[in-house]
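What follows is a single structure, written as structure tokens, with notes after it.
Shown here: the complex without one of its protein chains, the others still in place.
Lettered A, B, C and D in written order, each chain numbered from 1.
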Amino acid sequence: MTSDTQTHYESAAEALPIGTPRHHVVIFGVLLAFLIVAPLVLYPVFLMKVLCFALFASALNLLLGFGGLLSFGHAAFFGSASYVSAHAAKVWGLTPELAILAGTAAAAVLGLVIGALAIRRQGIYFAMVTLAFAQMVFFFALQAPFTGGEDGIQAVPRGHLFGLLNLASDMTLYFVVVAIVFGGLLAIYRIIHSPFGQVLKAIRDNEPRAVSLGYKVNRYKLAVFVMSATLAGLAGATKALVFQLASLTDVYWTMSGEVVLMTLIGGMGTIFGPLVGATVIVAMQNYFAGLGAWVTILQGIIFVVSVLLFREGIVGVVARWIKKPL
Amino acid sequence: MFELLGIPPQALFGQLLLGLINGSFYALLSLGLAVIFGLLNIINFSHGAQYMMGAFVAWMLMTYAGINYWWALLLVPIIVGASGVVIERLMISRLYHLDHLYGLLLTFGLALIIQGLFRNRFGVSGLPYAIPAELTGAQNLGFMFLPNYRGWVVVASVVVCFGTWFAIERTRLGACLRAATENPTLVGAFGINVPRMITLTYGFGVGLAAFAGVLAAPIYSVNPNMGADLIIVVFAVVVIGGMGSILGAIVTGFGLGIVEGLTKVFYPEGSAVVIFVIMALVLLVKPAGLFGRTA
Amino acid sequence: MSSLANGTDDIILSAKALTKRFAGFIAVNGVDLNVRRGSIHALIGPNGAGKTTCFNLLTKFLQPTSGAIRFNGRDITALAPAAITRLGIVRSFQISAVFPRLTVLENVRIALQRRRGDSFDFWRPQRVLSAYDEEALSRIEEVGLTPFANAAAGELPYGRKRALEIATTLALEPEMLLLDEPMAGMAQEDVARVSALIRRISANRTILMVEHNLSVVADLSDRITVLARGEVLAEGSYGEVSKDQRVVEAYIGAGHE
Amino acid sequence: QTAIKIGVLNDRSGTYADLSGEGSVVAARMAVEDFGAADKGIDVEIVSADHQNKPDVASNIARQWYDQDGVDVIVDVPTSSAALAVNEINREKGKIFLNSGAASTDLTGTACAPGTIHWTYDTYALANGTGKAMVDAGYKDWFFLTADYAFGHSLEENTTKVVTESGGTVVGSVRHPFPGTDFSSFLLQAQSSGADVIGLANAGGDTVNSIKQASEFGITQSGQALAGLLIFITDVHALGLETAQGLVLTEAFYWDLNDDTRAWSERFSAEMGGSKPTMVHAGVYSSVLHYLNAVEATGGKDTEALMAWMKENPSEDPVMGTGTVRADGRHMHDMYLFQVKTPAESTGPWDYYKLLATIPAEEAFRPLEEGGCPLVE
Partner (left out) sequence: MSEAMAMTEPATAPFLSVRDLEGWYDESHVLHGVDFDVNAGEVVTLLGRNGAGKTTTLRAIMGTLAKRRGSVRFNGRELIDLPPRAIARAGIAFCPEERGIFSSLSVEENLMLPPTVSQGGLSREDVLAMFPNLKERLSSQGTKLSGGEQQMLAIARILRTGAKFLLLDEPTEGLAPVIVQQIGRTLSELKSRGFTIVLVEQNFRFAASIADRHYVVEQGRVIDMIPNEELEANIGKLHAYLGV
């Protein structure tokens, strides 16, 4: 340790004005470039699905990886936003951007209510409480008059962005989705690397110490819970427009489990992990769809293997190799 | 005829009794979860899948080996419990030094695997399992027609719940278990094999789930999804009762069965959510649950 | 108890009849404690005497069963832990309390952030925090951790973690510091360094500390309260209490004379 | 040389896997064989996928099939929500959708689409057949056990209408959570209502469990009848005759109707490990055959031309007999009212039904003007 002293200091001096690490900028740039050319090669609807789930998983990761809170009921926010935006677009005839906004706002409000109750407990209790609340939301979605029961809300019009740009074409919609999701990811990146994010990390690391420094930790936890719910809602609302459908799948507890799986195999608490995780899982579901129940089994196996052997997730492992945070 | 809240009293008794029967399943399942949580500090998400395995193994014993219900009631918990022992040894035991959340995630994955395998092999339309001949028929209780088998479910569940409670609260083995939940290191330093005890406890908890599965086989269709939805409700029961409390699990299980039964009469649409609503209320007032100790 | 006559206006923190009852067990029983402004006050006593519990009560990590706590003349018995900190009482923990995955610099900055009140700004880049670097580095310098400013706190050796903890605590500029066994687990050379540090920072602060290392206690403290089985056994200067027969028996160890 | 790609989209692992699933693929393949596609220079490929009874999965697959994989026609699609989702994609992409598996009348009602044909059955036909027949048989007072979601509600509504129109009354109903496991409480309420018949406005596992528990609580033995409003032969098979006996139900097909159906079912069984085809399988066969005839006749894959041909010409096959396709996409054919045999009456496995009545097509299905299909105006 003492022999490292000097090097520590020098790198310290160099890195003192903390900014965005250069390799993060590079990765975001490459990602954006990839997203721009990708639809030429890959099926844009598939890409949009990956993007929506990447945002959803990143939102969960904000809470789990950076807030240290495992929500097992995040489908509640994803799903309710998807219902609200579908309803707004179809029944109220709102333009897509307003419909998405409405869905996102609904998720935020729901996040505030559930969060206020759930953060009273920690650890597994928290997980179970969020799960149970999500189940209440599920029953609501099943029975509420406007959700269409198990049919869901179908034939949602994609509409015209700002009343102008027709989104019926997959390509046009694709770039709108890229803009939304990329914006969402940047927002998460900013939250993580903000003064608030620093406090969050501190609370996750050592909650009693944060309290002893005078932080009202519950407010921070609630804030990050609401942010995470809101972003999950943004993902759900966008997904509803892409697939023109809001359905019970979006609010069911397996969806909550799936998004945890994405985060886990990508790498909890890494910035790019959830993207990778979402890509892997969505691709798997897409290309192995013919295997029927084997998809579930495969997911289960991935869950078990990652818990037992790869707790750091794919990106976590890579980050360890290259010795840089990702 | 006088009525109670708009329902004839006989009908109400009938409904209370039915609630108690459902409560029997909640109690057995939440008891298993509470036992496992108490000693391993693991939320056993695969509990529902193991309940389903119980029903399936009973069906398989019957179909492939001609083993009847009564033997199944004895053998199935042992067989499924043994699978639990293997799971604990191979997987769960590697997680004790980690955050408890990993236990939840691992057992969640296991639940997916188990359910998927059974779905692949048996489909989901459900398999028939006949009520044992000794228990067919019903008793006319005046206010209702009680199938003998349902009566037996209540009796069996009360006996097993009480037996488990007795074994844990009143025997030497139970004393070791309780001591190990308080201070496993010291219990180990007395020469007791705590890891083996933990393994067997997991096996026992899983066995309880399987037992409930065998009890359920003749009345609900034997189906790979039978545990998946039930387990979420049982989680809520456990949260309401107070995690890890044996008595809490039993009392809350039966109690909520009755509450749910009454909801089915007065507001059937709400019967699926009533438990979650109660859970939210309980959490507001007593975050540690009705019987839980505040950490 | 002659020192009490010095006038109560000098008392920064006082506890009256402080009692904490756990299910069927009284951990702290009617403790009266008066800490004079600007002093280093030590709380000693056998294991399980209730020292840590007292700390928890004073900082409201535990709610007293009965009794009153006053700080600067104000009754703080009903306040929440975070509010206590905001009033200027900051504690350290018996088990080391740093944020292990943050760097040393970030650890200290977390404390500064709280004081400056921008910790809810989730829309601003982290870069704004570099405004604190100068002050943070000077705190780090004070405890001799400058070479480690960018190392993850979790990787520091034990003694340095304690030093970091003190630096973080000091960054809050507390009026009063509560240190729970600051020397526990420290190597001998660290003990000397941290002792010197405590003496240095005590210049314009009040310090209440729990410590088992009697030579440190003897060296640093102006006044000592001895707890035993939840009650105050004796109080006075080191010279006074170390001669108190009950203290010798209960704590320092009998067998001599 | 025309190349056709048929997508069989259904439940391959869930509740409806037995009544649709692989059997529908087999039925489609049999249709291709019987049509003699190879001899006629039409190259037919069949693909299949599992929609897990989820509308989102179904719409995803449909979209991808049309966009990427060059599928021309989607067949089967049980589960109303999934069928409606595919219907929308189909409308958007201007392709053909031959539904056999789903129940919702919306497919030929408010949601009807130019390229969609609803082939085999729907809730109206089932409710109508069973409801009317039961009332006519003297079961006048009804109590409904309804799954508490859109499908259950509409099934109850349809049946209520038929029952009251035929002179019966509805004395009550109770809505149970969906999916449910324990129905005893609701059954007890039904019992104490004193109704003659309990209408099961639910589906799949819920129906199976309700029937099982009704028998356990002695409800059928005590004289109340059960009417299954959506029940398939595979459900009866799972329940066993002991439990299911006496149940009255409506279907579009039964393997033991005539020599043709027996012969076809024999071939089907040979490929499916002995299980008999359901009406959904029959519908898939019949609809694919009609489609291929249209392809041959029009000589191309143009959706409009194909649809026009299919609606103009009657369908004709040994399995479902003759039928016509109505302007709203409803395939019109006779329906049958069956009663489940007692164990004593049955001669062996799959010998489950006795025919009570044949319901003529015009009576079985909802009149064109009542559906509110925008295509019709």
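The rule is simple: a contact is a pair of C-beta atoms (placed from the backbone, for glycine too) under 8 Å apart; a residue touches a chain by one contact, two chains touch by 3 or more.
A quick note: this is a predicted structure, and the numbers were derived from the prediction, not measured.
Remark: the absent chain touches shown chains B, C in the intact complex. Note that of B:L74, B:L98, B:L141 or B:A175, the residue touching the chain absent from this view is B:A175.
For the chain missing from the display, the contacting residue among C:G30, C:P125 or C:P157 is C:P157, taking the whole complex into account. Of B:V160, B:V194 or B:L262, it is B:V194 that touches the chain left out of the display.
Looking at chain C, the residues touching the absent chain are 24-25, 46-48, 157-158, 184-185, 188, 212-215, 228-229, 242, 248-249, 252-256.
For chain B, the residues in touch with the chain missing from this view are 172, 175-176, 178-179, 181-183, 185-194.
The definition used in the following text is that only the chains that are shown with their structure count from here on.
Looking at A-C alongside A-B, one finds more C-beta pairs in contact between the chains of A-C. The mean-CA centres of chain B and chain C are about 48 angstrom from one another, to the nearest whole unit.
Measuring from the averaged C-alpha position of chain A to that of chain D gives a distance of 39 Å. Counting only residues that touch two or more partner chains, chain C has none. Residue positions 119-120, 269, 272 of chain B each touch two or more of the other chains.
Pairs of chains meeting the touch criterion are A-B, A-C, A-D, B-D.
Against chain A, the residues of chain B that register as touching in their complex are 43, 91, 94-95, 98-106, 108-117, 119-120, 232, 235-236, 238-239, 243, 269, 272-273, 276-277, 279-280, 283-284, 287. Against chain D, the residues of chain A that register as touching in their complex are 43, 45-46, 49, 139, 142-143, 148-152, 154-155, 170, 243-245, 247-250, 286, 289-290, 292-293. Of all residues in chain A, only 1, 4-6, 8-9, 11-12, 15-20, 190-191, 193-199, 201-202, 205-206, 208-217, 219-220, 223, 227 touch chain C in the complex they form.
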